[in-house]
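Structure first, commentary second.
Only one protein chain is missing; all other protein chains are in place.
On to chain A.
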Amino acid sequence: MIAAAILLLALLLPSLPLGEWRAFLLDTAQFAFLTSALALAWDLLARSGQLSLAHGAFFGLGAYAAALSAPALGTLPALLAGGLVAALASFLLGLATLRLHGMYFAIATLAFSEVMRTLVLKAQFTGGSIGLPVQPAFSGAFPLGSYYLAVAVLALSAGVSLLLSRGRWHYAMAATRQGEAVARVLGVPVVRVKLLTFGLSAFLGGLVGGVYAMKTLFLSPYDAFGLGRAVEALVVPIFGGLYTTSGPLLGGLIIVGLETWLRLRIGEGYLVIYGLVLILAILFLPRGLVGLFRKGVGRA
């Protein structure tokens, strides 16, 4: 419901009378959509018990792969390529981290992020530390091209998230998270569940990165592979409500909105207030924003 309403609003937003703030609002909204989509992707993986710090890297891999292949392939195939590169990387990482849990898994994924950033920084074809100019979505044929791509990626992430929050997959992922050994003894193919969610999550993260590249038109390893983005990918679902679809979705919009508003009002030092709000939210809303509206037993 919430997801459908947000997506509808996102589609209609460019045609609303937004006045002189139109361009700024649409830009902010677009970054918020991408933040939400990355958070949804992260949450998907978290549902199977894997707390990743690699989503900055999947985002970066997707961004670079899409940027580098767009001139040859065109916009949509390039985005797909970005997603696939991220998914492939996650598959290899996933094989290595299968036996790791919790903190150890997180540390391994953090190391992976650092390795990826260093590789992109040192490589020639990525532009290294100078950065990489990116051609706009659809070669600039549609001014709102990347905006609608962001809406589409958000819709896809929310759709996948909703689909996997019910039925067989819901049970398999929740069981894997809440007791891996027991899940296996009950017949859950845990290895398959973990690798598939990893691949799917990274694929979506890669798509988000690709759209981001086509919006900012410039990539640098520090930005695209930043640890900040990996942290944001996990803060947003925790703030909004873990293992839900509306949580990361709303969380991304509110956090980006809040961050933008604070930066406008306070300017320098806005991060102090921003951090304070997040700390208070995590302290007093242990089940996230959506936990406020759902009393009693939440769905596992």
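The rule is short, and it goes like this: a contact is a pair of C-beta atoms (placed from the backbone, for glycine too) under 8 Å apart; a residue touches a chain by one contact, two chains touch by 3 or more; residues count from 1.
By our rule, contacts and distances are computed from a predicted model.
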Protein name as given in UniProt for the chain not displayed, "Sulfate adenylyltransferase subunit 2", "YdbS-like PH domain-containing protein", "Oxidoreductase" or "Arginine transport ATP-binding protein ArtM": "Arginine transport ATP-binding protein ArtM"
Residue in contact with the excluded chain [from A:Leu12, A:Ala72 or A:Ala181]: A:Ala181
Listed residues A:Tyr148, A:Tyr171, A:Tyr222 or A:Tyr274, member touching the removed chain: A:Tyr171
Touch with the omitted chain, as defined above, among A:Pro189, A:Gly228, A:Gly257 or A:Pro286: A:Pro189
Those residues of chain A which, in the complete complex, touch the missing chain: 167-168, 171-172, 174-175, 178-179, 181-190, 297-298, 300
